[in-house]
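Let me begin by handing over the structure; questions about it come next.
With one protein chain removed, the remaining protein chains of the complex are shown where they sit.
For clarity, chains are labelled A and B in written order, and residue numbers in each chain start from 1.
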Amino acid sequence: MIQAISVTGLAVFTGFTGLMSLGHAAFIAVGAYTAAICTKTYGLPFIAAIPLAAIMAGLVSLVIGIPTLRAKLRSDYFTIATLGFGEAVRVLLENLSITNGARGLASLTKYSTLPRAAIALAIVVFLAKNFVFSRYGRMAIAIREDHVAAEMAGINLFNVRLRSLFFSAVCAGVGGAFHAHYIAFIQPNMFTNVQSTLLTASVVAGGIGSLTGPVIAALLFASIPELLRAAEMWRLVVYGGVLVAIMVLRPQGIFGYREINHLFRRKRPAVVAEAAGSSADGGDDS
Amino acid sequence: MFMQTLVTGVAVGGVYALMAVGYSLIFSILNFSNFAYGSIIMLASYVGYFSLTSYGMPFPLAVVVTMLGAAALSLLNERISYSSLRKRNAPSLYFMISAMGTSIFLENMVYATIGASFKAYPPLFTQATVKLGSSTIGKLDLFAIIFSFTAIFILNYYINHTRTGIAIRAASYDSTIAQINGVNLTYVIGLVFILAGLLAGLSGVFLGLKYMAYPTMGWITNKAYVSAVIGGLGSLPGAVVGGLILGVLESLVSVYISSTIRDVFSFSFLICILLFMPSGLFGKYLEEKV
Partner (left out) sequence: MSDYAARVENLGKNFGGILAAEEITFQVREKEIMGIIGPNGAGKTTIFNLMTGVYPPTAGKVFLGDEDVTKLAPDVIVKKGVSRTFQNIRLFKRLTVLENVVTALDLNYPLYNIGEALFLNLPFLKGKVKRAEKDLRDKAMSYLDTVGIAHLAGNQADSLPYGLQRKLEMARALALEPKLLLLDEPAAGMNPEESMDLARLIQKVQKDFDVTVLLIEHHMDLVMYLCHHIFVMNFGRELAQGSPEEIQENPAVLKAYLGEGRSNG
């Protein structure tokens, strides 16, 4: 449930803006630490800590986003930059005194109850939905589809990408706040790039360009290993395999480029649905 | 002291360069960054380890076996993870995800089967040093430098002076046109992955000798990727220069500032370079055809 909050953010960024981030664990970490410090050190109520965590994660995203997105880096260079950034944040957390270094912050109050997490998830998904289906989301999708054409439609790549990144980091920050108050202690080494990778796995499995798909995938991913704790090692092996298999066999994921309600609500003509499938398969007909 | 740091830097840089060349080679032909390459190197390191210990092979044979093994892995990597994407002309995001999936798969496969413990290679050169002017250099490092540069030199010759090498270069400029001119793309791409795999094998053994073999050693290879980007992906001389620059700078930073910020420094350096030279120092022309 908590994971799904962060996944929603990444779904907006990767699925709708077409950039891949391996540094989202850093935003979760920033959210987690901000919230933990708020509640533990300053004794703020949890409800006040969440927005602060969100804002802090958002601000941190600007630190990496402004230089890299302004330079319009190739997408794979951007990805490696986020990887390095994630590492930098972790090293920083290990060396600051306010975060208590590598030992982390312990004995936090368990504020993250299931209903609270569910409410937060619902709000985040609602906002993400509004974002994606507004003109802001449309601009992001246009960039994902063809950034040259998007620019020639007057879209400022930097603004739109940065906005998506910010939004996505804010979601991750909220996710982090809940995470910290769920397991009650946090350490820098909980937020490695493995964590970022798992988020990406959920987005990809759920379907690039879909919101509900990734959320469902995140819920599934989170619940399966809870049942099979013993298979911890193999879980990641399976995730890796699943990622490759999805890309090779069904790149649109479970609900690629569609939302779950579309499957029921809008009956598209068969021809269109067919075209949707084949283009998501690659679009080599161009 | 300064000279000593420089020498260490060059030694590290030599191995970075070797791996960076592998990244660059694959990039030049598929135009995407194969993040799975690091895991191939990691596996190669294990292959080297087991060849030397469990099978008691002599060192040269172990190197050859490792190189061949890595080449096979690399080819498999392409055939399984990328070839169908390539045929569908899928967006580069898909390639990256597939590469990442492959690397997670391999890395955790090692965790699950071999375990997280560090595997130390039998001591071959570790202690011995050679005097070089006022500074000393580990025999291993010297060996690594010589081998790395010989391998890169041979590769460079191969690519520039043989028929298949020319086909590879043609395909890296424009795969469609190369195909029209009779280059068998599947064959050439396979070949590139094999070449990159051979380099991965060699670097895997050196890394194993120097740092031991362990599942997350892909992190070192990430920095090789950083060197490739600094030098300009797709450019072989760029990869070498990038590797050396990064190796030397990292040694200097570790010695004169702090080793904890070394990795952070590498990535910040990367971002700075990219801000001013988006295609790296020797990058092949990256402006997009519109």
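We take it that a contact is a pair of C-beta atoms (placed from the backbone, for glycine too) under 8 Å apart; a residue touches a chain by one contact, two chains touch by 3 or more.
Quantities reported herein were computed from a predicted structural model and do not represent experimental measurements.
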item	value
Hidden-chain contact residue, picked from the options A:41, A:109, A:134 or A:223	A:134
Given A:48, A:66, A:119 or A:148, the one touching the chain that is not displayed	A:148
Among A:50, A:120 or A:157, the residue in touch with the chain that has been omitted	A:157
Touching residues (missing chain, whole complex) on subunit A	127, 130-131, 134-136, 138-139, 141-142, 145-146, 148-157, 163, 209, 257, 271-272, 275-276, 279-280, 283, 285-286
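Criterion: only the chains that are shown with their structure count from here on.
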item	value
Centroid spacing, where centroids are CA-atom means, of subunit A and subunit B in whole angstrom	30
Of all residues in subunit A, those that touch subunit B in their complex	14, 18-20, 22, 67-68, 71-77, 79-81, 83-85, 87-88, 91, 94-95, 148, 194, 197, 200-201, 204, 208, 233-234, 236-237, 239-248, 251, 281-284, 286
Of subunit B, residues touching subunit A in the complex	32-33, 80-81, 84-85, 87-98, 100-109, 111-112, 222, 225-226, 229, 260-261, 263-264, 266-268, 270-271, 274-275, 278, 286, 288, 290
